[in-house]
Every structure is written in structure tokens, then in C-alpha cells.
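Shown below is the structure under consideration.
Removed from the display is one protein chain of the complex; every other protein chain stays in position.
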Amino acid sequence: MAKMTVDSERCKGCGLCITACPKKIIGIAKEIHNKKGYCPARCLDEEQCIGCAMCFSICPDCAITVER
Amino acid sequence: MKGNEALAEAAVRAGCKCYFGYPITPQTEISAYMAKRMPRCGGVFLQAESEIAAVNMVYGAAASGVRAMTSSSSPGISLKSEGISYIAGCDLPCVIVNVQRGGPGLGGIQPSQSDYYLATKAAGHGDFFMLVYAPSSVQEMADLASRAFDDADKYRMPAMILSDGLLGQMMEPVSFKDHENPPDNKEWACVGHKNKRPHNVINSLYLKPEELEASNIERFKKYDIVKKELHLAEEYLTEDADIIVTGYGAAARIARSAVNGARAEGIKAGLIRPITLWPFPEQAYAKAADTAKVFLDVEFSMGQMVDDIRLATSCRRPVRFFGRTGGVIPTTAEVLEQIRRIAKEELK
Partner (left out) sequence: MAVYKRPHSLLDVSMHFCPGCTHGIVHRLVCEVIDEMGIEGDTVGICPVGCSVTSYDYFGVDMIEAAHGRAPAVATGVKRSRPDKFVFTYQGDGDLAAIGTAETVHAATRGENITIIFINNTIYGMTGGQMAPTTLPGQVTQTTPFGRDPLTAGYPVRVCELLSTLTGTAYAERVAADSPAHIAAAKKAIRKGFEVQQNKQGFSIIEVLSTCPTNWGMTPVQAMERLRTEMIPYYPLGVYKDITAEK
């Protein structure tokens, strides 16, 4: 099964992964602030992830890992 | 051999692997010589698009651990200032040759010594120094070029040969000493880490002021060692001299003739010729100030070395100055006349 994980400390909450995801299953965790004060992205529906790695591709901070 | 060519040949023999230059009178013979010589010994000759590019190519070559050199004349050295500062800030060894001509501005193409301040005090922005050597003969153009490479490597700092158009263009016999090939073993160099060590970084950027300060303090500790170990001067007839005539490079040749002339007239004159200008050979001047009564500094400039002599002698003796500038060379007769005047007016 495919899986995307976000390193929430490295994520700067830029939201580019949200626009890149074809399944529209990434969102910003507005209730969380990391040590730098950013609200990180996270996968909202792991079941739906197809492991296409579009989110990984566009992440400027190498904060996303995708396994497929 | 011409002084410029002797210097170039000595550089090759000292293991200079890369030469980057840009044409400017009166140093162009160095480039022309290197263009012929380097391909024959597996070295690199490259005519850069500018003085700025040339010194930055030296920066790259030095950063990758090879002996590298560039040469220019006064206006071109101004352009190299940026690169020299970076090289010093990264603690990289290299040799920069300045065959001086008159300034400021475009100035002229005749010999001058008006870059003393630039070489010894203000080679670029920031807290740093270069080793500065002042050859006075074609033989010394060769010997000091060779030595400059060794010392630059030893202390990991840039070295400048501060010559002038007279020494660069004149011909004298020269013999080259054997020089061992320098080892290719600089562990700090950027040559690819082969996955065997952490990556090397060659850098002069420190965004935290405390780190930059620490780096500068560390470098100045090194300078203290250099000052102790490296201060070269020639002393000639100084022991009983009342008047110490002093000058570096080509000016020292004229000063020496004038000293000989003065001695023939019974005036006790002697000569101190600094061979390193940074570090300045203060010791020779301090010792001479114990017995001599007056110093006479002779330069092809408006008197850029005078202050260093005053500091070295703690202002214990008057320092007089005689110089011609703009490419005009003082004559022996003019210097001798100055010595006579000092003997008459100041030695009672």
C-alpha cells in the first residue's frame, strides 16, 4: 500500500503539495505549529494515496517521503 | 633573461600548475612566457576575460589544492582586490605578481612603486594581510617567486611579488635552483570527497558576528607567527653608518649606488633593503636606529614606506624622504645629493 509521510518539523506549510496531489488528500494541519511556527501538511486519507509522489516532487523542503 | 620571464620560469619550477592572466603593460611577458611554457609541462595557461576573472580562477585552482598564480600591473591589481580578499578570507595559498606602473587611475606604463600601501595595508576589504616580497634583481625575481609559493603553502595565505616595470623589463643573468615537486596532499582542498570524508567547504562567509570575529582572531594569531618567522632584509654597511639609506626593489639598487658614492666622499652611509614588505623587517630598522642618526627613504612614489620606518624605529630618528613618481626614476646623483645635504645639515 502506498504511503506519504510529512516530516512536520521540516515542513514550512507552503501548500504546494496540496495543489500537486491528484487525489486531493493533502491538507494543512492548522491546529499544529512546528518549532518554526509553521502549520505542516499532512495526508488526510491514507487509504486514497496512490504513491504517485507528485507531492514529493514539488516539495521544496524535502519534507515528504513516499513509499509505494 | 628578462625579469618577468625569470619569475615565470621560477614559478613553473616551484610547481605552479595553473597560471591565469590578462594582458597589461609592463607584465605581459609573464603571460607570454607561460603561454609557451605551461603546455610543455602539463600545466594550465589561460588568458582570462578580465583581471577579476583571472584572480577568481586562481581562487578556484587554489581551492582545489594546486599551486596557482596570476600576474598584473597596478590598475589590474586594483581589479583583483576582491578576489584577493576572498582568497585570504578562505586561507588559500597562491601567488599574485604586481609589476608596478605609475598611478593613480590609468597612470602610465613606466616603473613605479606606488602600490606599497595596496600590497601591505589595503589589498582588499576586511582584516587580512598578504605576504609581500620585493625583489631587487632578476635573480631575486626568480628566487622570491619560488620562495613565495613555498611560504604561501606553509602559512596558507596569498603572497604577492611586488616588483616594478624596471625589474620586469630589465635583463640580467639568472640561475635557477632545484626545487622539489610540491606534494599534492592538501586535506582541506575541494577535490571531491570520494565518499571517504565529510564534504570540504571553502568559504569566507560567517553570518554570525562572533564566528567571523573568531575566524579573524585565529588568522591574526597566524600572522603573529609569520611576523616572528619571516622578516627578510639586506643590510649593507650599516654597522657604523650615520645615515641609513633605505628603499626596496629597484629603488634599492639606486640607493646602494648612492651609498657607495657617499662612502667614497667619507660620509658614513649604509643601506637597509627590505626583502619582505609584509611582514616588514622592523628588527633591522630598530637595530640600526640604535646607532644611526638619520634615515633616508628612497622610493619611486610619494613616500608610502616612510610610516613603516617611523614605526619600526619608534620615531627615535628622523626619517627623510626622497622619491620620484609617475614613472620618473630617481638618479644616483639625486640621491647622493640628498645624502650630502643630510650630512651637512643634520650630522653635527
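By written order: A and B. Residues from 1 in each chain.
FYI, a residue touches a chain if its C-beta (ideal position, glycine included) is under 8 Å from a C-beta of that chain, and two chains touch if they have at least 3 such contacts.
This structure is a prediction, so every number in the text was calculated from the model and none was measured.
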item	value
Sole contact to the chain not displayed, among B:K196, B:K228 or B:K348	B:K196
Among B:M34, B:A61, B:I161 or B:V174, residue touching the chain not depicted	B:A61
Interface with the undisplayed chain - residues on chain B	17-18, 20, 44, 46, 48-50, 52-54, 56-66, 68, 82-83, 86, 90, 190-196, 199-205, 207
Residue ranges of chain A at the interface with the undisplayed chain	9-10, 12-16, 18-20, 36, 38, 51, 53-54, 56-62, 64-68
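Here is the rule we go by: only the chains that are shown with their structure count from here on.
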item	value
Euclidean distance of C-alpha centroids - chain A vs chain B, Å	59
